[in-house]
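A protein chain is absent from this complex, but the other protein chains hold their places.
Should a chain be cited, it is by its letter among A and B, assigned in written order, with residues numbered from 1 in that chain.
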Amino acid sequence: MAPQYAPSLRSRLAPLLLILQTGFIIIAALCFENKETNKPDRKSFFHFYPEFQDVNVMMILGFGFLCTFPVRYGFSGSGFNLLVAIIATQWALILNGLDSWYNTKIIRIDLKSIVKAELCAVSALISIGSVLGKTNPVQLTLIALLEVTGFALNEWLLQTLLKVQPPNSIMLLHVFGALFGLMLTWILYRDGSKQGFEKETFDKKSGLFSMLGAVFLWMFWPSFNSVLVGDDQTRLEAVCSTYLSLAVSAVTAAALAVLSSPRGKFNPIQMQSCILAGGAAVGVSVSVVQQPWEAMALGFTAAILSTLGYRYLKTHLLIAFECHDTCSVLSTHGLPGLLGWLAQLVLQIKYCDDHTVAVRFAVFHICTLFITVSLSLSMGIITAFLVKWTFWRPQQNKKCFDDQAFWEFPNLVVRK
Amino acid sequence: MAPQYAPSLRSRLAPLLLILQTGFIIIAALCFENKETNKPDRKSFFHFYPEFQDVNVMMILGFGFLCTFPVRYGFSGSGFNLLVAIIATQWALILNGLDSWYNTKIIRIDLKSIVKAELCAVSALISIGSVLGKTNPVQLTLIALLEVTGFALNEWLLQTLLKVQPPNSIMLLHVFGALFGLMLTWILYRDGSKQGFEKETFDKKSGLFSMLGAVFLWMFWPSFNSVLVGDDQTRLEAVCSTYLSLAVSAVTAAALAVLSSPRGKFNPIQMQSCILAGGAAVGVSVSVVQQPWEAMALGFTAAILSTLGYRYLKTHLLIAFECHDTCSVLSTHGLPGLLGWLAQLVLQIKYCDDHTVAVRFAVFHICTLFITVSLSLSMGIITAFLVKWTFWRPQQNKKCFDDQAFWEFPNLVVRK
Partner (left out) sequence: MAPQYAPSLRSRLAPLLLILQTGFIIIAALCFENKETNKPDRKSFFHFYPEFQDVNVMMILGFGFLCTFPVRYGFSGSGFNLLVAIIATQWALILNGLDSWYNTKIIRIDLKSIVKAELCAVSALISIGSVLGKTNPVQLTLIALLEVTGFALNEWLLQTLLKVQPPNSIMLLHVFGALFGLMLTWILYRDGSKQGFEKETFDKKSGLFSMLGAVFLWMFWPSFNSVLVGDDQTRLEAVCSTYLSLAVSAVTAAALAVLSSPRGKFNPIQMQSCILAGGAAVGVSVSVVQQPWEAMALGFTAAILSTLGYRYLKTHLLIAFECHDTCSVLSTHGLPGLLGWLAQLVLQIKYCDDHTVAVRFAVFHICTLFITVSLSLSMGIITAFLVKWTFWRPQQNKKCFDDQAFWEFPNLVVRK
């Protein structure tokens, strides 16, 4: 008979985390530098700080509490998200700084580099959404490290080979994260998925915690899309576009939820994922969306795509491809991200007067997507095979979506 | 026998939302303009953005989670609030821009216009608090559209006829929203109200979610009152006044809660509504409250009024007038708003040296209130009769305060 308890992580997780953290501190002691030299830019601290905190809230609270919907997985959902987010951020700080380290032997740490690292970490959080509840924290840590490596590599390739501007390349995190996650969950498929895991349910209270996370993501998404945009005017446009797009996608998602349900009811989890579609779509195309109606139309289309993805594609993926996407990252981030990519292509061509330039841009833009997709798919497959190794002690099917596997509840009583 | 299920909204809500949203996008395509022309004001983005986000958080999270206290109404409370808020905001964006559209054929979209639209939407959210749990989302959407129309009309009247300054006229949203809501709930009275609805209860967890909303409203109210104030110095004063007033009203509300309870205990829902009284009172009179003690005294009086309103007036309204005010918007927003109006009158007269000017101001100020009150009452009655129509498929009494009427919980298990 199978053991009753989930395997202990004491001999796996603790050394892994301690080695990683000590390594990070040693690297920091050798390379990190806190001082900002460019005094004229000093003012930007105050301009930047509120958006920095908004992104921080989205990463830790938004994504964390979005993952608390499984009824017995609240601590894991929010706690592991925090753990993974900060490991990924530290790792991304180092990877993003490699370039400057190569030139100056110094990695400068300031708000901008931290925000950039956080955005890379978000791409890892998206991937992790697809395997939520079916992996242990050791696996999650490894996934995060490899995902961030892949994403940083992708960014470097895009910026070096195709001269893609930094905000544009970073915003592909939605596509990269979603496809990476899809490969993960495809290869890490567990037999129990088709029947549904015993504890993969939600109740009203856990659903409300998840609502809280969704609402924070919804509210602060304008900061997420505008934080790396350089120019003040463009930043303001990014904020307004994202706001309008999110508003439209929330209304549209509600309408479609009612329409696609036989009894005309809302599905809480579907709503929480589909109202966010507009944010991802505008994020990817933020540099070319100028008019409010373009952002609104994008939000409208994104919500339609996302709802279709949630209602039909997700089930299809599970049944036909054995690909069990817990947080439906494909429909929340993947499809809207691809839509944003398409919108960018269309709008850029529309604004082009010259036919040659337009064709050249199209080729260049298709290459961008091609590199991103192939890198995310291949890195996802490699990572998944590494993580599948039983050395990492994955929990049994019965212990999926169960806090009890990783958290102490001595009869739910703490004696302190 | 009555049907067991709440009537399906598929044929009502989905078309309504889709038509509205398509309409908004078409209007946006014709009129909205994102560009800011006045370059010198460009800096204000960074000055404005944090307060914009605070107001956003209050509208979506604060009001949304404040409405989650009924034990089985959490998804509806927070979800419908989001839906209504964004429809109302979009509609208010259009209505507020009509004036500039008439002149320039363009409605400019920037942070300021979005914040202004959000404040109009808040007046709709206040109204909706009074009929929470007893209306379906179709009705809520209609109420929001008509309330915002009425409020925009009121603002236009005040600014055109009486030359009221914009921040002063907008802050009357507390009075307008509360009286509008009162009329709604009076005419939409259901027979079950007097005995109390089966599910109109709260438990400890739903009460804590509601506490979360109340706390966010309490914390960010200084931004709410100061966001539209033009001058920097005045804005700082508005922030400090609101902070002190809220602090005093929270302490006073706690004292009175204990005093008015026979067994000397706090009532959670009463506390959540009465600690906010000071914010509404200072909001209405923000342009004349200058000294800290004035703000504190205002907070003190507002908390007393609000507690009396909650403990005695609310029951009286229900029994004598058949007016069932779910979120007690009268005592949270209505009475403190009226107090703020009175405080503005008294302080303005106190600062006047000239007797004639004082009398003239008093007449003008009384007219302001008169227009607001009569417009809100009449619009409320009209809206209520429209919404009462059974074509909108209101739920049965048994399905009041019940998420199950609108949300899918397939045995509380999601198979994905």
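We adopt the following convention: a residue touches a chain if its C-beta (ideal position, glycine included) is under 8 Å from a C-beta of that chain, and two chains touch if they have at least 3 such contacts.
Predicted model, so just to flag it, every value in this text is computed and none were measured.
Checked against the full complex, the candidates B:Glu33, B:Glu118, B:Glu147 or B:Glu200 give a single residue touching the omitted chain, namely B:Glu200.
Summary of contacts with the chain left out: across B:Asn136, B:Ser241 or B:Ser306, the touching residue is B:Ser241. Among the residues B:Ile107, B:Leu212, B:Ala343 or B:Cys400, only B:Leu212 touches the chain that is left out of the figure. Interface residues of subunit A facing the missing partner chain: 5, 8-11, 13-14, 17-18, 20-22, 24-25, 28-29, 32-34, 36, 42-43, 45-46, 49-50, 53, 56-57, 60-61, 64-65, 68, 72, 74-75, 78-79, 82-83, 86-87, 89-90, 109-111, 114, 137, 205-206, 209, 212, 403, 406-409, 412-416. Interface residues of subunit B with the unshown chain, by the touch rule above, are 46-47, 50-51, 54, 71, 196, 200-205, 207-208, 211-212, 215-216, 218-220, 223, 232-233, 235-237, 239-241, 243-244, 247-248, 250-252, 254-256, 258-259, 261, 263-269, 271, 275, 290-293, 296-297, 300, 314-315, 318, 324-326, 328.
Operating definition for what follows: only the chains that are shown with their structure count from here on.
Subunit B has its Cα centroid 34 Å from the Cα centroid of subunit A.
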